[in-house]
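As you look at this complex, bear in mind that one protein chain is not there, while each of the others sits in place.
Note that the chains take the letters A, B, C, D and E in the order they are written out, and that residue 1 is the start of every chain.
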């Protein structure tokens, strides 16, 4: 199995509901350094998993919709705890939609799966992986 | 599949038996930067894999029993080569016991697996992963 | 010249005023991974710059006053752009006060300077350094 | 499942053929920081996955055949786009041959798989994993 | 003294002349992960060292003139060993010219110095720092 991984980041505000979150129930924020991994069993005709430039551009586009925002105010996340693991799934699913829509090129239709990891600090991260 | 990973570290002395270890047969030491990953198929009611604060606390508690020690003198490791991969399994298994004992919360009972990676330097690491 | 550096982090929300900040004028957030460096010309009687455990505890205490907060709501920062470089100075100055108050031990009175670096992502950081 | 990972690097020149590569069609170069991971279900008699010193030496030997070269001039890669993902497979397959030839020791015959990741920058990497 | 640092990278081919370079006399290549640091004694009216977005854009522009090239073919470097330390100075000097030309904004005229570090691998880097 082959893979490529590209990295970008977002800087967002949000708060959580639930006693388990302790002080993180207050409005705070995070930089999420985002690694998006694309997997496939065989390389395409150009000998690559997917165009790494296009993958970077698409990840940037997906993240731009979240960047420099207060996630508590985003209608798409109303009533949702935007935990790191939830955001990892949100980004992975949005990237999957982009792949299915052809945004990563015709060759990308051969992708087998996507994994997204969000590093929220030097000591904590969360991830989500799925098939395509 | 979702995951969260938390990081902590220990500083221990130990020695190895066996020619394969060369100079590491001498009493020496290591900082192990420890990444503990918790996996599950679906998020819990709070939209998380497990309480990341509790995961950090429990990893710290497991590591405290090893930290600042000469592992050659620990009765639990008598006659054992405390290799990086062995310690990864030891920590993963101890965390698994904590999960089963409820120390990571009721929600943690839904965890599917644990993976532990020990970084022994900037150029070497070892890991162990298991189901729960 | 000797130095020791300890690392911790905070997760905060804030917004900026000024066209130069572009989309960062919106309420957003950041994880700041904070490196605090303590310098001195000669080691103390214990052969150290400062007790690294105490340095870690004090950095943690200084950061606790900022962590999981919306800095826009903090009276101490009213009308202030809490830029990464401003926060580096704020943390360095607060640590300097702690040193002068004896919180880092009597030996720490021999410290020559403090430097604080805040990493706001994998591609950007800011710092401030001062004498003691 | 256990694993160990060792790291080394190469510095090579190459160019790509295909419009998808844009400016990377020009002769350029890369540092690839290479992580080689060896997996097995059970530890050997010495309580290790494989001799980490031998794994480091063998990875170094495999990389020496690529290091400080223009890959466009290597007969083995004639007419091939030496993409990061292709090189990951090349290195993994060469390591697998070394394992089968006994170069990593008799114990290494119990290895279950190999994974190789090449970090081409702080924001991009590619990998390949296979069974043994 | 305040500072901000931004990071980007280039991927280039080159070769060296001189026995000291050993195998690096062959045409090879490198990824240089470039950290550009801007220093000043006091913050500007916006409470920053320099617009971090503009600093990132300008660093990108300076690097674009080098990226995906064989430095041996660049007229500007004819007969020059494009060592990592030489490139650090080249980038720092070019950034200094951009500052003097006003490309980093009027506020940037208060900058005191620039430092550039090029990481050529996980185990080696080179840098150059200068006043403005």
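The rule we apply is simple: a contact is a pair of C-beta atoms (placed from the backbone, for glycine too) under 8 Å apart; a residue touches a chain by one contact, two chains touch by 3 or more.
The shown structure was predicted, so the numbers you read here are calculated from the model rather than taken from an experiment.
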{"item": "Options E:74, E:93 or E:129, residue touching the unrepresented chain", "value": "E:129"}
{"item": "Absent-chain contact - pick from B:20, B:36, B:104 or B:123", "value": "B:123"}
{"item": "Given B:11, B:41 or B:76, the one touching the chain that is not displayed", "value": "B:11"}
{"item": "Positions on chain C where the hidden chain makes contact", "value": "1-8, 43, 46-49, 51-54, 56, 105"}
{"item": "Interface residues of chain B (partner: the chain not displayed)", "value": "7, 9, 11-14, 23-24, 26-33, 67-70, 120-123"}
{"item": "Residue numbers in chain E that touch the chain omitted from display", "value": "16, 18, 20-22, 80-81, 83-86, 88-89, 122-130"}
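Everything that follows uses one rule, which is that only the chains that are shown with their structure count from here on.
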{"item": "CA centroid of chain D to CA centroid of chain E, Å", "value": "30"}
{"item": "Gap in Å, rounded to a whole number, between the CA centres of chain D and chain C", "value": "40"}
{"item": "Chain A, residues touching no fewer than two other chains", "value": "7, 122-123"}
